[in-house]
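In this view, the complex is presented without one of its protein chains, the others remaining in place.
Here is chain A:
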Amino acid sequence: MTNKYLVEGSENELTTKTAAELAGLIHSREVTSREVTQAHLDRIAAVDGDIHAFLHVGQEEALNAADDVDKRLDAGEAPASALAGVPLALKDVFTTTDAPTTAASKMLEGYMSPYDATVTRKIREAGIPILGKTNMDEFAMGSSTENSAYGPTHNPWDLERTAGGSGGGSSAALAAGQAPLAIGTDTGGSIRQPAALTNTVGVKPTYGTVSRYGLIACASSLDQGGPTARTVLDTALLHEVIAGHDGFDATSVNRPVAPVVQAAREGANGDLKGMKVGVVKQFDRDGYQPGVLEAFHASVEQMRSQGAEIVEVDCPHFDDALGAYYLILPCEVSSNLARFDGMRYGLRAGDDGTRSADEVMAYTRAQGFGPEVKRRIILGTYALSVGYYDAYYLQAQRVRTLIAQDFAKAYEQVDILVSPTTPTTAFKLGEKVTDPLEMYNFDLCTLPLNLAGLAGMSLPSGLASDTGLPVGLQLMAPAFQDDRLYRVGAAFEAGRK
């Protein structure tokens, strides 16, 4: 199978170039940021009817931002960043003052934030035009974007299949040539998993290294914004733009950003000599799609041939990760989403002058939230209740500690861990939507990393022989060693060519 949206139908070659190439062309004034931005806007207009990657396109705002970059460059100013002038798609969970921020929920339909998220502000300051806001599962809860209140995103590789979730819109936009760069958020795999299904690159940075201020919370202790693109280097360039300490986020870590761009450039020589790569036993076993395992084993062999030493590592508590994750996440969700009550902003339902505030809150929440969001609010409310807290929430926190210890032990033996990003390739839209547990299982390989707060990447590793669809390779690095992902990722990417 091929992705016809990137190979064919891209008459305007600006939409197939990498962000690094586009930045080079813009900064040398061979093309303008307006031309590049316009090309992507045209591309969105042409294909988004098929893909539905975007919930909102900000044509005028994007072109204004592009013009501003062009004006500065023409005046001889240095580019505001390595990516100045290259446009980007922003997941609709980061607040923006010039476009609605909905988190793909009816609850926030048309909601205009009076402030920009820190990530949004950094993107603007870097001179990156924002093309629009991308589709996602409602409040980032889901694995297929089918929980979006505005309809699912379609995978450019096969329109009948999911582009993953929750960040399916961002990854599909990259895969369809609608944007060279996109921002996602990863709570249990929402950046890495869609990247795997769309043959793109996605990174979940170490928890605390990218500000969550203005990121509408799903689960605060797990959420992390991160970069996505079609190449490892592009992803690193975007990573450098959005990372860094932020005084508006108390969980933001005050330490220098890992040298991710340098690592991506160094890795491009394809050399993995001296690198100890751990294959996680728990994520390499029966039950996974044969084509996925086959591609994964081929990836491991490729790394061995590039000089890496391959070691099998045992992380026994990863088997308990899913259960712990689906307790901690709903608990935080039940509290984080309490503010959506129709009192101050967003949807207000049932306020006909006869109902009490309590009743209006209940009506609003009944109408504004979709089924998956309600399911998790109810689960979390129950799990935090008196008499259940110890058995559920506290127990899950203990499992979380054990998982972090498994990782720590593994990194005593190896430099980096690898696994398939997902147990299967992209499934069909509608296939799992009626079975929440099936859907939850799809994030099996990605969520231990969030529970431990570490750094992870998914990058293309070929197509599955059985389905012909993309398979993602997941890399997992210790906390604050995000550069190691790029070092190994760039080498692996170079080795595939």
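Heads up, the rule we're going with is that a contact is a pair of C-beta atoms (placed from the backbone, for glycine too) under 8 Å apart; a residue touches a chain by one contact, two chains touch by 3 or more; residues count from 1.
We adopt the following convention: contacts and distances are computed from a predicted model.
Enquirer: Can you match the unshown chain of the complex to its UniProt protein name from these: "Aspartyl/glutamyl-tRNA(Asn/Gln) amidotransferase subunit B", "Fe-S cluster assembly protein SufD", "Imidazole glycerol phosphate synthase subunit HisH" or "Iron ABC transporter permease"?
Expert: Answer from the UniProt record of the missing subunit chain: "Aspartyl/glutamyl-tRNA(Asn/Gln) amidotransferase subunit B".
Enquirer: Consider the whole complex, including the chain that is not shown, and state which of A:64, A:262 or A:335 touches that chain.
Expert: Within the whole complex, the residue contacting the unshown chain is A:335.
Enquirer: Pick from A:343, A:391 or A:408: which residue touches the chain that isn't shown?
Expert: Candidates A:343, A:391 or A:408; residue touching the omitted chain: A:343.
Enquirer: Which of A:26, A:88 or A:117 touches the chain that is not shown?
Expert: A:117
Enquirer: Check the options A:174, A:257, A:361 or A:399 and report the residue that touches the missing chain.
Expert: Residue touching the chain left out of view: A:361.
Enquirer: List the residues of chain A that touch the chain left out of this view.
Expert: 94-95, 101, 103, 108, 111, 113-115, 117, 212-217, 219-221, 247-251, 331-332, 334-335, 338-341, 343-345, 353, 357-358, 361, 381, 384-386, 389, 393
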